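This is the structure, below, for whatever I ask next.
A single protein chain has been omitted from the complex, and every remaining protein chain is retained in its original position.
So that you can tell them apart, the chains are marked A, B and C in the order they are listed, and the count of residues begins at 1 in each.
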Amino acid sequence: MTQTMRLGGGMIDRSKPLNFRFDGKSYQGFDGDTLASALMANDVRLIGRSFKYHRPRGVLTAGSDEPNALVELREGARREPNSRATVAELFDGLVAQSQNRWPSLSFDALAINDRFSNFLTAGFYYKTFMWPAAFWEKLYEPIIRRAAGLGSLSLAEDPDSYDKGFLHCDLLIIGAGPAGLSAALTAARAGAEIILADEDFRLGGRLNSETHPLDDAPASDWINASIAELESLPNVRLMPRTTVIGAFDHGIFGAVERVSDHLLTPPEGKPRQTLWRIYTKRSLLAAGAAERPIAFPNNDRPGILLAGALQSYVNRWAATPARRIAVFTNNDTGHRTALDLIAKGIEIAAVIDPRPDVTRTGDYPLLAGAVVSNTAGRLGLKSIEVRLASGEMRRLECQALAVSGGWNPNVHMTCHKRGLPVWDEGIAAFVPGETGAQGMFVAGAAEGRFSTADALTRGMEQAIVALGELDRKAHTIALPKAENDTGSITPCWQVKGGKGRAWLDFQNDVTTKDVKLAHQEGFRSVEHLKRYTTLGMATDQGKTANMGALAIMAELAGKSIPETGTTIYRPPYTPVAIAAFAGRSRGTDFRPTRLTPSHQWAVEQGAVFVETGNWLRAQWFPRPGETDWRQSVDREVLATRRSVGICDVTTLGKIDIQGSDAATFINKVYANGFAKLPVGKTRYGLMLREDGIVMDDGTTARLAEDHFVMTTTTANAVSVYRHLEFARQCLWPGLDVQLISTTEAWAQFAVAGPNSRKLLEKIVDKNFDISNEAFPFMACGEITVCGGLRARLFRISFSGELAFEIAVPSRYGDALIRQLMQAGEEFEATPYGTEALGVMRIEKGHAAGNELNGTTTALNLGMARMVSKTKDSIGSTLSEREGLNQPDALMQVGLRPLDKSRKVTAGAHLMVRTAAANAKNDQGYITSACYSPNLGHSIGIGFLKNGAERKGEILRAVSPLTNLEIEVEVVSAHFIDPEGKRLHA
Amino acid sequence: MHSLKPLTPLGGTTPRRDEYPGLILMENPDWAMASVAARAGSVKKLASAFTTFAQGKLAAVESIDNSGKITNFWTAPDQWMVMAPFASHESLAADLKAALGNTASVVEQTDGWCRFDLSGAHAVNTLERLSAANSRRMQANRVCRTQIDHLGCFMLCHKAGQDFSILGPRSAAASLHHALTTAAISIA
Amino acid sequence: MSYSGWRVIKEALSGHKGWKPAWRDPVPASDYDFVIIGGGGHGLATAYYLAREYRAKRIAVIEKGWIGGGNVGRNTTIIRSNYLLDGNEPFYEFSLKLWEGLEQDFNYNAMVSQRGILNLIHSDAQRDAFTRRGNAMILNGADAEMLSVEQIRQRYPFLNFNNARFPIKGGLAQHRGGTVRHDAVAWGYARGADRLGVDIIQNCEVTGFRIKGGICSGVETTRGFIGAKKVGCAVAGSSGRLMAQAGMRLPIESHVLQAFVTEGLKPVLPGVVTFGAGHFYVSQSDKGGLVFGGDLDGYNSYAQRGNLPTVEDVCEGGMALMPAIGRARLLRMWGGIMDMSMDGSPIIDKTHIDGLYFNGGWCYGGFKATPASGWCFAHLLATDKPHEVATAYRFDRFKRGYMIDEKGQGAQPNLH
Partner (left out) sequence: MIINHPLLGPRDAQEFTYLGDANLINRPDWQAEDAVDQFHEYLYQRDNPAGKHRELWYHEAGDRSWLVVTRDTLTHEITGVELARDVALKSGRGK
């Protein structure tokens, strides 16, 4: 027998039955159900367990503020822990498990905690588990951690994809209830660009849960007509299933659209969810209000739910938790609920209302001036105990209890920019404070105007004002006739004098006793209360808990509620899947990948690639038979030094600098002189930060009087360009200089080795003489290659060999490397990767990223003399500071192992031979190390105190981290060709 | 003529073409480009020199000028990108420099960029998933530089709501293409 | 009253009537020997150690709001001493040692949990740098271990080892690092200090310093003038605002750092993991929430809230590293004000005004430093000499060129 608790009517499609499973048992619901309503229709009341005491729990609400009915939704890699059954749209094949229970939901071993609750009061753990000290990590904490958490992750990679997007509009309307819809119609008819977003899959808001007619017809008629009109307008974007999660600066909102969460799996290629960044000129918050419970003893049993939620279940979903229901209310909601229940043929055990003078609005037993003082039923409500006005106690049989403690306007979004809500005595709730500065308007229940008529009117009025601020005239629209009962309320936060605990935060098991204890121990600010008791820290973010706790705090402190504090909210409005924030940036698409012009060719050569920044570069090119990367790298190095090697160096930053003041400009951004660099020549440049530390280095070529090309390191290409623009626009705006990056435009290859000239002569067109005389070391020029292709040639060398760098437009890069390799066959031209590049520069003692680590000065690099004192350049002044010029300053040196078979380790620290290895004796450290195939042993370069004076000294290189310690000799960092003969060959 | 065979930014010998419902995505390597930046104090001289060369005029802020035989669009204060068919204008930068002399700094940009042309009803639905620029309201002959999945790109609008071009860093062409296709497919 | 398991049981059986306020709520006296401005972790620890280690009397901590409401109450609770430079490592190692005995010391369970911290390596250059760092840690008496990919895979099998944009190539681990229940640190120090006679005065805002002839004799507050022989400022996030009242400009910018926590989940993360190629680090709290964060938003701010791009950037890093957390839901985000110094390292020093002392510029290293910061500031206040592990934290280091720049970013606070 299924759906025994299904009633007549409702907004479900009985022609579309949907099968689903909960805790392994099969059930059936209908299209339009949520998991919660479908379970209720199937008479399932027990859905979850609380966090601390593992109390049995059922649904409390009908929305995203649900603290109790949390499940693990879906299976396998798609499992979603802590999913609210109350907003999980039902689909065929849905599978859900209860969580935080063992072995089963109805019998949970850890429910034992409930028995010991007296020992587990707020903050008890701060006062114990301290002795013996070692026991915390070994014993106590593991036990606590095992009990921690609610649902569990699958730990498999999320198989779904997520997307992002950006939307622009004049008015963003948050919430599609009566206020939101009337605002949307008003603004849309005025031609404004609007977005209407609602977290629900059915627009209409509270209207879907209540029975009030609009223009004497069912509210759904007006809703459907309104939606139809809005859908027909090009300037309107309707976004159901979309939660606006946060208000950020300057009219930017985040919103999550659940594109496929109502399906078993997303369609091929479609996202599960999309994160929209919405840019809006004005916003209207019409997010309604959330009902709040009353704290009375054992107010947390399955079957006890909020009255407004119960209205939703019976009216919208035609489901009821019981056939005989009692109502406990301090405002009119409970009475309206009773009428709705009666209309559905449900028996009312009684309406209990603490207000002595309240009158009946229908045919139900009313207990005025009475309160619920206790409840019974372990896994589901069986009966309640009522204390009558007379003080007499009465027991009432009922399987459900609808509770209404009044309504809290959903002011969250008005607080996201630290706006403070203000207290409204009339409705005993906080309403939005100053929001104007944010361009945000509020309408309807969200501003504390609870009647349908008010909501409709305010939505229209606020839309008109908002558009008015944008100089857009909107006109009043015809609104349907609606109920205008503003309601009345007498605050009732807790029922005193009863036995047993009264829950405030249902999920985290924070009771009125905990609040009292916190106050007693001096935790008297709202912040202290939350942190000490964990109140409001649960997945419902305290939506149902904070207000009641604040009221009780106020009472304890003998202050008014506003004096005591307020409850402010931070984003997100409801919890959001982390993957939704990441969007498409996943796996290998986490960041863009930049490929060099020779990438395809390198792939064909079987190159091994390495990430350098966003670039992928060939690290080495294994040859058949090579089993270890070292074999490949050694071969590449030896071949280059013996004959000729080729390496793609396109990744180096290239900045084109032109203008009549270009030379002056470059002279200011480099520490060394450039003013006198002749046309057709290249020079090494050392760039300092203003604090005198080396920022970058590279070569800059002068192609014409007013035209330079600067190269930067691969890593700093972007930051150097930014730095140059700063110098150009902010420091020396009077200079005639223009900058543009050409890193991408040119494919550039290093051709290095004794035969590099011979090879290039076969490529470079004959009318260009690149002989040593015509094109000496550090020459540069614009040439043509391969029969007329424009190219640039630089005679510069990172390897220390006779070497050139040749550049052609990127689209020809692939063809050029193939040409070079072909032309190089007779010289056994060898492609080399970044490893060989690294080895050769270490053999030459050239500083690179490992040396230029952001703390290195020109002095450290042995280039102090390069910093010109005869001109103004960035960094020169502060480079003179005492601390950067100590007599024992670190100096770059070469390091050679005494025992040639031992390995020099980058990152090892240097100690005097006889001194103990500790920080006090630290003499410096090794920055880079490699095996030098030319020298036949390992070498390193590093920084050593007063290193320039210590050539020949024997030191210990210690690396306790890797259990290495060797003796090294301090030598010149120029391991190969110290005189630089090869460069000039 | 030289012997070197060009590759498109995506590494093909012919441009890549993708078709989706409501969207055609084309890799387009057929444009020569050069940046033109005015020398200090010579914007006016440059403008007239350019007009003599290209007939059209230097584009206003965030616009494209198609009025002449050679197109250009605004890229930064006193800086423009000039575009002409590659087949006929591979030497665009040199030609411009010859024509503009010392009124401007000219830099070849042809291979600094990859270009993807989007056309169809879904063009803006695709672009609004990629960039904060308001492509839905973008008028014809407008351009802006914006961010697409961490890449600085130019977005050119040729026909409002219909025809766009995205210019991105050439080395990241594959990543940019991946972003464009993923967005195109994910349109619900 | 001393806290213990027995006490908890006794109180439970007698209706918890015996619990007293964790600290008194005294009226400020007219003057003290020491006035500490700032009832956060550092200020309270300073008062605690002044009283306990330096036997000082007549101490007050004055706090404009509620104690522990600043960064000690809004951080990601990580403790570690994996620093590189001589100026820093001994200090942070001293701090870590203090954490190790803290709870027994101040009789409060702050849940110091040394579950280990792991910094992932994604390139050879990073490996070289981390090797140097790990060695520096060991040479300073701290612990460090270089882990292989296999070792990491065993401990964190769900990291992205297969299709990562920046593959994991190893990691530098400090097993003694971990997490602490952050609020409890403030409360523990407050209660400890209170028991030693320190007056903790909440809701008392400093409105000015009384300075004559270059000597500070006390502070003007919303509760009247409070005289003091020595005034110590420890007001992370408000350093600029406070010291401006003494006419001082600081080598500090205040920036917003966002932090995030997910819904409670059954335990998945044994320790703290830091992604070396994206802006993301994460741990799991004893309540089950994944606590994570990333980079600063990057602009000066006192707003204690951030913006969406940073949230997305951090979560992108999270998904790149741990694709298995995709369906975990982000529950809360918040922002703290970081007093970012010009070299990323703090200042514990006398000011040029006699009797006025400063402790600040902690960037986002403040929480882990709490015990040592308090101890060293107390030492400076009591003896007028810097503590041996804090000698480098001077105001004049920038003018003299002795920066302590762990990240090598230079004078750009938002990059440290």
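As a working rule, a contact is a pair of C-beta atoms (placed from the backbone, for glycine too) under 8 Å apart; a residue touches a chain by one contact, two chains touch by 3 or more.
These numbers were taken from a predicted model, which means no experiment stands behind them.
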Touching partners, among the displayed chains, of the absent chain: A, B, C
Contact with the hidden chain (one of A:S104, A:N224, A:Q729 or A:Q886): A:Q729
Selected from A:R881, A:R896, A:H909 or A:R982 as touching the chain missing from the view: A:R881
Of C:K10, C:K57, C:R241 or C:H352, the one touching the omitted chain in the full complex: C:R241
Of B:H2, B:R145 or B:H158, the residue in touch with the unshown chain: B:R145
Contact set of subunit B toward the excluded chain (per top definition): 61-62, 75-77, 132, 144-147, 152
Hidden partner chain, residues of subunit C it touches: 240-241, 244, 249-254, 298-303, 307, 309, 342, 398-399, 411-414
On subunit A, residues whose C-beta touches the chain left out of the figure: 248-252, 279, 417, 437, 661, 664, 690-691, 718, 722, 725-726, 729-735, 872, 876-878, 880-881
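The working rule: only the chains that are shown with their structure count from here on.
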Euclidean distance of C-alpha centroids - subunit A vs subunit B, Å: 32
Cα-centroid distance, subunit A relative to subunit C, in whole angstrom: 23
Overlap residues in subunit B, where contacts from two or more other chains coincide: none
Per-residue overlap in subunit A, given as positions that touch at least 2 other chains: 164, 277, 585, 589, 591, 593
Touching residues on subunit B, where the partner in the complex is subunit A: 1-9, 11, 29, 35, 37-41, 79, 102, 105, 107-113, 128-134, 136-137, 149-151, 169-176, 178-179, 182-183, 185-186, 188
Residues of subunit A defined as touching subunit B within the complex: 161, 163-168, 259, 269-271, 274, 277, 279, 584-585, 589, 591-597, 599-600, 614-615, 650, 656, 658-661, 706-707, 734-736, 738, 740-747, 784-789, 808-816, 819
Footprint of subunit A on subunit C - complex, ascending: 3-5, 7-9, 12-13, 16, 19-23, 25, 65-66, 68-69, 73, 86, 89-90, 101, 103-104, 107-115, 122-125, 127-136, 138-141, 144-146, 157-158, 160, 163-167, 181, 183-184, 187-188, 262-268, 278, 285-288, 303-305, 307-308, 311-312, 314-320, 323-334, 397, 399-403, 405, 407-411
